[in-house]
Every structure is written in structure tokens, then in C-alpha cells.
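Complex shown without one protein chain; remaining protein chains in place.
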Amino acid sequence: MNLKSLLMASALALPAFAAQAEPVKIGFMATLSGPSAALGVHMRNGFQLGMKELGNTLGGQPAEVIVVDDELKPDVGVAKAKGLIERDKVDVLTGIVFSNVMMAVSKVANDAGTITISTNAGPSPLAGKGCTANFFQISTQNDMNHEVMGKYAQDKGFKRVVLMAPNYQAGKDALAGFKRFYKGEVVDEMFTQLGQLDFSAEIAKISAASPDAIFTFMPGGMGVALVKQYDQAGLSKKIPFLSAFTVDETTLPATKEAAEGMFSGAQWAPNLDNAENKAFVAAYEKEFGAPPSLYASQGYDLAKLLDGALKATGGKVSDKAALRDAIAKAPFKSVRGAFKFNRNGFPVQDQFVVKAVKRADGQFVTESVAKVFTAHQDAYVGECPLK
Amino acid sequence: MSSTLFLLQLLNGLQFGMVLFLVAAGLTLVFGVMDFINLAHGVQYTLGAYLTALCVAKFGHFGLGLVAGLLGALILGYVLEWLLFGVLMHRSHLEQVLGTFGVILVVTDGLKMLFGPAPLPLAVPEAFQWSVRLTPTLVYPAWRLAIMLAGVVLALVLWWLVAKTRLGMLVRAGSTDRETVSALGVNIDKLFRLVFAFGAVLAAFAGAMAGPLISIEPTMGDNILILAFVVIVVGGIGSVRGAFFAAILIGVVDTLGRAFLTGWLAGLVGKPAAASVGPALASMLIYILMALVLAVRPQGLFAGAGGK
Partner (left out) sequence: MTPGLRKDLALGALAVGLLAVVLFVALQIGAGGIVSLIARIGIFALAALALSFLVTQAGLVSLGQAAAVGLGAYVTLALAERGQSELLVQLPLAALAAAAFAGLTGLVVLRARGVAFIMLTLAFAQMAFFGVAALPAFGGDDGMALAARSTLLGVKVLRSEAGIAVAALLLLGLALAALTLVRHARLGLALRAAMDNERRAEASGINIPHVQLAAYVACAAIAALSGVLLANQADYVSPGYLNWHRSGELLVMVVLGGRRLAGAVLGAALVLVTEDLISHYTEYWKFWLGLLIVAVVLLRGRDLSSLFGRRA
């Protein structure tokens, strides 16, 4: 213990020296194994592409990235996060795809006073009452993309909709987010088993109810199965399919034509018209041979955010408060266009309806078809006590 | 209208049961005949789907891809048997569990290494892209009918093989009295290899047929493996007939539970309570069923009933 405190003291006494000698350490945690690994891999690819473009430096400082797999298990995530914080002594903890892992890890990071930037999970407690100055979120609060679909369904004049989601907290939050902006009749709410692969029973019920549209949140392999079966049942031409985190570039290579014409809520799409995005999409496709997904865009944005923040602090990470303030100003150009952090550390940004299409080169991608919200903020920021 | 919906859900349950049967049939034979617990059986299902998806993409024709995929699965199955299962066969159950668990890890992560974690595409073949109209709003996809038909045909073929051929006689004898079969001068190892290969191809076929319906990803065999074990234990280990009826029972109970349990509970305890209890109870149904069956008949429904 004594040796440790001695080292700590010397590191504090010589901040300039330490900053020169030690690379900036970034811990990046994602779900890289199991059925939902594709999301984490996309996110990591995007981040690594961004780091590669920066020559593995952040704000001019050499940077070391340590990637770990949380296996989508909260306790494994906690164990790995402790490893990153205590053993590897990372300066910033980033990544994390799923909210349950984030809820567990954020407590560890917060106790240790480690700055955390989530690149995907945005659970409502961290946006509301549980917000902290050390926590940032660079994609969306979980509800925001569902709110897009709710607003879209309302604007389109759909009178009767069926809602479907897996039976867990994120699923329930998804339906709540949809209903926040949708005022029509909800004919049926179906909760399916997490990891369910056969949706014939649910599809038969949808078909029998014949609503104006369905809204669903079915991430990963569940979404692939649902989209295929929905299409085979002949419903995709009849009942519009609205979703979030279900039809995107991680699942489109598997569903292909079956998903064509399906709608999603998103904060980004490959065809968003800005210079940063064009460069990103082209570079990503060159590097990985497939179109990026919104998860990849979030990872890429993270690299640019960290770079911008470290430029602002002159490459120093030792002063936590200065680094935090630099991050909060969001000193980077997001590939999604306008972006800033709210006082709870969550994004304020435009949100779009995107549609799955077949591109001229045969690749299936999402395409923004309408902007639903401008400078949209999450529903929980009011509960956040931070100024 | 409501009775049509019920009928449709019943069909869905039967079709799910058929997929379960195809996976469980090989498992129950290998287990029953050779007393070999093969946790890696789910891997055969995954490999079948992967190889078929890859071959279909290569040849651009489903039938051709299916045949090539099944051949590939057969070869891989033989390689695994030759490398590992032939050795494990002579070990304790626990070591079989451990060794085949290791195989699951290797193959699952190996597939991820080779093809990435993202699911592979496999569409329903052109010839089956139509559906039967039951009512103005309810249709039934032809591919699901094809799966059901394939399941029934294969069940009949299996029944004929096991009940009417010399090979089947040996398999039946082997499952009850290994020593006698050895004494008859039959090479148990060869018999095992044959049964194993057959089971592997059946599971691969199930994976290939289910492929167009579900997400083809490295871990797809995990869930089906547990269900297949439930099926063979409920049906009685080693009994193909038991596996057939147990698979249908499990498929139907699971599907009907998911379809109707929540609505039915809502009538009993009110909608909010049903919404939280219903889905959980529906997930538990097959395990409750299994516990009930085993509590009454620990040897399963069909074991010892001459239904091998």
C-alpha cells in the first residue's frame, strides 16, 4: 500500500513529466462475444478507425487503447472495469453497448472518480436523478430513438398500432418512449422472451389485429429473425414496420431484401450530408469492406471527441476537472452534424427517421428520409440536479 | 376468427416441434445407443446453417447449397468424431460433458473468428416464397409447411430404419445391452460412428431448414441444445418415438403459452399483473412440464415402452 501511495504522490508531484512519459490510457469496453457481439464489434471498429486516422494520438499525445469484452454480463463488466481502473489505470473509461452492464459499471467508475463516456448505453437513471459530472453519453439516451418513431407514427396519422419488445427493462423503456409522442390507440403490447427466435405466435397475433403499423425494439439476432419472419408472413408490404436498434447495418447484411422499406429511428445515417460523415463512411467501407452502422459512427465520434478534448487541455489528463470541462464542450465535429452535451452529459441533437434501402452497389444500408426532431433532448434531464 | 388463430398457433407449435425433433433425434440416438452425452450436438445445428448459408451464397441455388452444406457438415462431424468423440466415448459422463463443452467454445469462437459476429444471410428459396391464405388476414408461409413436411418424412424414415432394418435392430439392442451387441461380433465403434454421423446430419439439416427463419450466428446452437435435451429427457432417452412426440408436445406448449397465456391470465388476475407474470410464466412452461413429467416418470414418457 505504501509503495502505491508513494508512486501516486510522485506522479502527482510531477504532472508535466508524467504527461510526457506516459501515454494517455483509454479503456474501451464492449460486448464482443455472444449473440449481440456484432454491435460491440461495429462500435470498436469505428473507434479504432478514428484512432488510426489520428495516428493513435489524442490531442498530440501518444494514446494506448485497451479493449475488453464485458460478455453482456454485469458482474463480468464490473470485474473488467475494476481491472481497467485499478490495474491499467486508464484515464477515461469508454464504450459499453448494453444498459444493464452500464448501470453496474457506472457505479464502479463513479466511486473511483473515473470519467466515463458511454458510446451506446444511455439508461434513464443516469440521465435523470443519477446524473453525475463524470458521466457523458455520446449516442442517445435510450428513449430518444423510440420517441422518433412515436412522433413519426403520430405525424403519419397511424390510428392503431401494435407494440412489441423483449420482456426486460430496455424493452419496457422502448415502448414507454414510443408512447410519449404517440397518442393513437395501442391495440396490443406484446412482451417476448429475451433471446427468442421464433416469432410465429406474435406475427399471427399482429396479422389478426391488422393494425396501421407495428413498432418494435428487437436488437441483435432477435431482430434478424423477426424481420425475416415478418417478411415471409407477407406483412412487410401490408403493415408498416417501425423500429429502433433493430434494422441497421449490423443486421441488414443478414436480412437483406426482407428488411427493405422498414423504418427506424436514429441520430445518424450513412447518407447524412456533411463532409465529416462522407469521409467517415468512405474510410470505413475501405477499411472493413462493409457499410458502417450507427454503432460504428458512435465509436468514431468518440475518438474525435477525445482528441478535441485533449487538444483543449494541452494533452494533459492529470487534471480531472479540466478534462471534464473540455469534454463537456464537445469540441469536435460529429459525423451526425450538430451535437452538444446537455447539462446531464447526454446529447442534444437532431433525430431522423431512416429507411432500409438497397444501394446501387448492392449493399443494404439505412437512409435518412425525414428529420423528426431538431436539437432534441432527453425526457429525464429535468430530474438531473447538475447545473 | 379466434379458432383460426388458435389453429394457426397450433401449426406454429407443430412446426417448431419438428425443428426440435430433427435436432433431438440424433442426440437421443447417440445418447441412447452409445451412452454418450454430446453437448456439442448444438454445434452441428449451427454448422449446418453456416455451411448451407455459405454454399447457397457460392452456388446461388438453395438445393445445391443445401446438399453441399450437409456434405460439409457430415465431413466436419466425422473429423470431430475421429479427433475427439471416439476417445470421449470411453470416458465418464462428466468428462464427456467437459470435453464437448470445450468443443462448443472452440467452434463458436472459431466461427466468429472466420466469419465475424454478424449474422449470415440465407433467404427462403424462390420456390417457397408463397403462402397459404387461411382467412383474409391470416396466412401461413410455405417454408414453414415445408419444414413440417420434411420433419414428418424424416420421422417416418427414422422409424423404418430403427424398427425394420438390421441396423436398427443393432441400434435398439445396443441401447439396452451393449455387451450382447459386442458379443454378436458387431464393431461398436463403427456402429457409433454411423449413428453419430447420421445424427449430425439430421441436426445440420434442422439448422439449414431453420436458417431462413432465424438469425444465423455463432451462438445459435446454444438455445436449441437445451431445448433438445429437454425433449429427449421428456421423451425418454434413446427413444426416437419419444423424441418425436416430446418435441411436438414441447413445441406446441411453448408456442401456445407465448401466444395465449398472457391474455388468458389477464382475465383471471387483471391486465397489469398478467403483463408482468404472463411472459415469465410462458418462458417457464416447458421446464414446469419437464419437471412434472420427470417427477412422475423419471425415465421419460416412452422409455421402456418398447418404443425405441
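As written, the chain order gives the labels A and B, with residue 1 at the start of each chain.
In the analysis below, a residue touches a chain if its C-beta (ideal position, glycine included) is under 8 Å from a C-beta of that chain, and two chains touch if they have at least 3 such contacts.
Since we're looking at a predicted model, the values are computed, not measured.
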{"item": "Residue among A:V67, A:A208 or A:A283 touching the omitted chain", "value": "A:V67"}
{"item": "Omitted-chain contact residue, chosen from A:S99, A:Q229 or A:T313", "value": "A:S99"}
{"item": "Contact with the hidden chain (one of B:N38, B:T108, B:S239 or B:T255)", "value": "B:T108"}
{"item": "Contact partner of the left-out chain, one of B:T46, B:S239, B:T255 or B:S283", "value": "B:S283"}
{"item": "Option from B:L5, B:V139, B:I216 or B:V230 whose C-beta touches the chain left out", "value": "B:V230"}
{"item": "Residues from chain A at the interface with the omitted partner, ascending", "value": "1, 3-4, 7, 32-33, 67-69, 73-75, 78-80, 82-83, 85-88, 99-100, 103-104, 107-108, 166-170, 172, 194"}
{"item": "Absent-chain interface as seen on chain B, which is shown", "value": "31, 35, 37, 84, 87-88, 90-95, 97-99, 101-110, 112-113, 226, 229-230, 233, 237, 276-277, 279-281, 283-284, 287-288, 290-291, 294-295, 298-300"}
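The rule is simple: only the chains that are shown with their structure count from here on.
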{"item": "Chain A-chain B separation of Cα centroids, rounded to whole Å", "value": "36"}
{"item": "Chain B residues touching chain A - in the complex, by the definition given at the top", "value": "1, 5, 8-9, 12, 15-16, 109, 112, 116-121, 123-124, 129, 131, 137-139, 141, 143-144, 212-217, 219-220, 223, 255-256, 258-259, 262, 275, 278-280, 282-283"}
{"item": "Touch list for chain A against partner chain B, complex", "value": "32-35, 37-38, 40-41, 167, 189, 191-193, 195-198, 200-202, 204-205, 207-208, 210, 220-225, 228-229, 232-234, 250-251, 253-258"}
